[in-house]
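Take a look at the structure below.
For this view, one protein chain was removed and the others were kept in their places.
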Amino acid sequence: MAFLRERVPLQIEVFEQLAKEPIPVHMKRWWYALGGTPLICFCILLATGICLTFYYIPEPKQAYRSVQYITERVYFGWYIRSMHKWAGNLMIIAVLLHLFRVFFTGAYRRPRELNWMVGCGLLFTILGFGFTGYALVFDQLSYWAAQVGTGLAAKTPLVGEFFRRFMLGGEVVGEGTLARFFVFHVGVWPSVFSALLGIHIFLFRGLGIADLGAKTLSPGEARDHDAMLKSGRYFPFFPNHAMTELVVALAILIVLTELSIVFPAQLGPPADPLNTPAHIQPEWYFFFQFQLLKMFPEHLALGLQLVMVVIMVFWPFIDGWMLRRWNRAWLSPCFGMAGLAVFLGLTVKEALHGYVLFHDWWPKLTGSLL
Amino acid sequence: MSETPANPVPVHDDLKWKKVLVAIAAILFFATMVSIGFIEMWRLKPREKSALAYTPADSASCVECHQRLTPGIVSDWMLSRHSEKGVGCMSCHQAESNEPDAYEHYGSVVATVVSPSDCNKCHAQIGHEFQISHHSKAAQFIGSLDNFLGEFIEGRQAAVSGCMQCHGSAVSVTKVFADNTEFTQDTGQLLERTKTALSQAGAQGLEAKVRELTSGAAGLGQRLLAAKALPSDKAVLQVMNAQDYASDTQREDNAKRIFYGLLLAKGQELARADLKQAGAEGKLAKKVKFDSDGWPNTGIGRINPDLSNGSCTACHSRHKFQVSMAREPESCGKCHLGPDHPQYEVYNESKHGIAFRANRERMNLEAHPWVVGKDYNVAPTCATCHMGASRGQPSTHDVGKRISWTLRPAISEKLEHWEAKRSAMQEVCSTCHAKQQVDNFYRQYDGVVTLYNEKFAKPGRDIINALARTGAITPSPAQMAVPGVAEAVKMLGEKGLNPNPFDDEVEWTWYLLWHHEGRRARHGASMMAPDYTQWHGMFEVAHRFYFELVPQTRKLLEERVHEGRITEAQRAEVLKVIDGVLARTDHAWLKGLSPDQKREQMKFYKDRYNQ
Partner (left out) sequence: MFVTWTNLMNVITENSAAGTGQPVTPPVPDAKAGQTRRDFLASVLVAGTAVPAATGAVVMGLRYVLPPSRQATAELLMCRADEVLPGESKIFDNVLGSRICLLREAGNASGGEPASKNPFRAFSLRCSHLGCFAHWEGGVRKFVCPCHNAVFDENGQVQSGPPPTGLQRIAVELRENLVYLQVPYVQA
């Protein structure tokens, strides 16, 4: 190792410091260890996604065929693809749960407002992943989801037309669209995600995990790892927490594998630009938006969404202002519950709409949750 | 440091447990990996080799478009052996612009109807065998009783959707050109004109074709060209010498082949002349219209626009062309069933049919080759005996090659070379049956046919001919050759009555007797179906004869005398014929039989019919 020490201009001790990072003791509880789930899912998505790009061809006539090839012919192709699908779903669920957790524990408060905004950015990136990834299969649902999505973007005032042509890469959903969605899914969003994730980790490592029930440490105190560990209210990241996370990772792999076996990723009928299928629905995480579009005229719906996004992104500051103004602890959770209720309500409404109207919710559940 | 924390959490102990937990999780994960591995193995278990379809370059655009328009056709083709071997759409549908049904289609020249001439390009031997067989002539029954029945007594539409769907239609086609002019070919008429041309001028103008057709027999070509008239393959046979081909059968087969070749060539010449006359030679049609009387049709004797006979699709349905489908009895049963020739029902009743149904999965129907006794043993289908390869014979598409009796006419006859044909059939039987069983069966079979012939058919024919001779009935065209009928026709003509095969009730009775019940009895005997031989067969023959034909004849005679159409003497003439028949030993039961007489009768039958 003297070999490395001479050539790599880093002090090993720095790694030691990082490895033994003190973690607040409440993190020993398994419940708290689930926070690593999005990262685990992301690693799975990255690995399976790279594997999928070995065989996927982003051209309208080839896309469906290549996905079929993966699912039916390539060894373990069905497994890689199903893992990719389920990890994606789990990712979004985990991120949403993480968002709610952070919200209701007030972990976005000063000095962590910026981290909240970065987190929102991560959420939108992930939704972008979901939207572009789903369209790549190029079956009926993919095609028409892309059609609707780009159509919606076109309705944005002023920049709508630009968005539409930018997303379509042509006049209609076609080879340009597929190429762009592929670039976004495989190049742009991963890069953006990695960058934002880096910032996110940097911020929460630097600022420390929001410590429930304990006083916030000053930066000076936060650097005195030994004292923290000795105090008994902290424990080292490596190997203790690392082991916990390892178990969680393996458990997630097992659960996802079981899901992949029991509900493998399916393929709907190939995209037919001349035929809109009877039941068209986006992915479940867009149900909320879909319902909004059904309930309100487009511009109003767009406007509402924009307002909701702004409120969500700038929430720490809004919350800070509310606290200063009224200083009621229950205000923020109330807003949160209201927001959650609306989101869940509209999502469930859309899901039921699909069920009630078409009575084939089971295949749709397993088919459309790509 | 010695502060005691409020909550001393044993850090390192639970690390050990965490490691154990990691180990357990890793084991579980490993177990899921293993299960994935098993799932993969199960999924990729070698199934029966799923052959890949290869689309040749010239057919790629056909497949692309038709996959959306008519996916059934493309998926059928992809399941076929043709696609495995790279035989695509253009291999069969490609056409020249002068062909009667050729048209331009998205950059290619195609013809919808794929005739045996097209199939023969690759399947030459099968095509030849089919052309010399009776199947190929199925549509040429113009002027037959059945034809009259279908087209006139019932009606044209009945013939189009009924008779012709099995026997085959003449496919007439109209070409539509870009300038909206049209050119119609009436294929039936073209065939007649071609036959007339050959009858009148022989092979004049077809020198090249004659040379090609007679390449194996020196001198025959010149003799053919010298012949003034070649109305049929019999005429060609007459021109042949013993030196031309090795055996009688070869001569006959080649005569048919040569005549057919001349017919096609002459027909093509006439068709080309027609096109030229209409100014349409060399013009490429933009589309074609088929006369609905002739198309769609997959009758086995279909007369195609190029005058070739037959439709391979009749048994080898397009576009899968599965040989297993053609080997199923149902394929034959599409046409060979019904009250007048229930071969399919007879087969189903017989032990052969029962064995087939019970052992279907062991029939190996897709095999190439398919030799009975080698590739399958459990049961024969129609194809096995009548066409299929056996240990001593190759397969043939000449379905008459192993038939000794013709069961079609009113009086059954042994065919030419029946001994050789019977031996050929018996060779197939011997795959499963010992000699005595086969020989005795043929004795039983011959016995039934002879019984029918002698006891009912010939007497019935005599009675009907007698009626025609006297003018009591208006004769059918088949009776014109009978002595005395020509005079009767003249006599009737003076009365304003024309020959008509079905205007007298007794004519229908006679028809039903031999064409329906008589055939049922004979077919039942031929393929070991006792019920068809007896209750659907000879029982009904007997009943029809004794209690319809004879009484109706007597009654008709009375009426005719009453009308004044025939004289008493003529009536007596016919009655004498009837009495003569009924006086015979085998009809003596009518008068009642004593035990002795019964014994005598049994002996009589054994001697007379058990040949």
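Structural remarks
Order of writing sets the chain letters: A and B. Residues in each chain are counted from 1.
The working rule: contacts are C-beta pairs under 8 Å (C-beta built on N, C-alpha and C of every residue); 3 or more make two chains touch, one makes a residue touch a chain.
This structure is a prediction, so every number in the text was calculated from the model and none was measured.
In the complete complex, the residue from A:77, A:282 or A:354 that touches the missing chain is A:77.
Within the full complex, the residue among A:236, A:268, A:282 or A:316 touching the omitted chain is A:236.
Residue-wise, the contact with the chain that is not shown comes from B:20, picked out of B:20, B:178, B:415 or B:590.
Within the complete assembly, residues 1, 12, 15-16, 19-20, 51, 54-55, 73-77, 79-80, 225-226, 229-230, 232, 236, 238-239, 250 of subunit A touch the chain that is not shown.
What subunit B contributes to its contact with the hidden chain is residues 1, 3-5, 8, 10-13, 15-16, 19-20, 22-23, 26-27, 29-30, 33-34, 36-37, 52, 54, 57, 84-87, 121-122, 124-125.
Methods note: only the chains that are shown with their structure count from here on.
Note: centroid distance subunit A to subunit B, computed from Cα atoms, is 69 Å. Only residues 25, 28, 75-76, 78-79, 230-233, 235-236, 239-240, 243-244, 246-247, 250-251, 253-254, 257-258, 261 of subunit A touch subunit B when the two sit together in their complex.
Those residues of subunit B that touch subunit A in the shared complex are 1, 3, 5-9, 11, 14-15, 18-19, 21-22, 25-26, 28-29, 32-33, 35-36, 39-40, 43-44.
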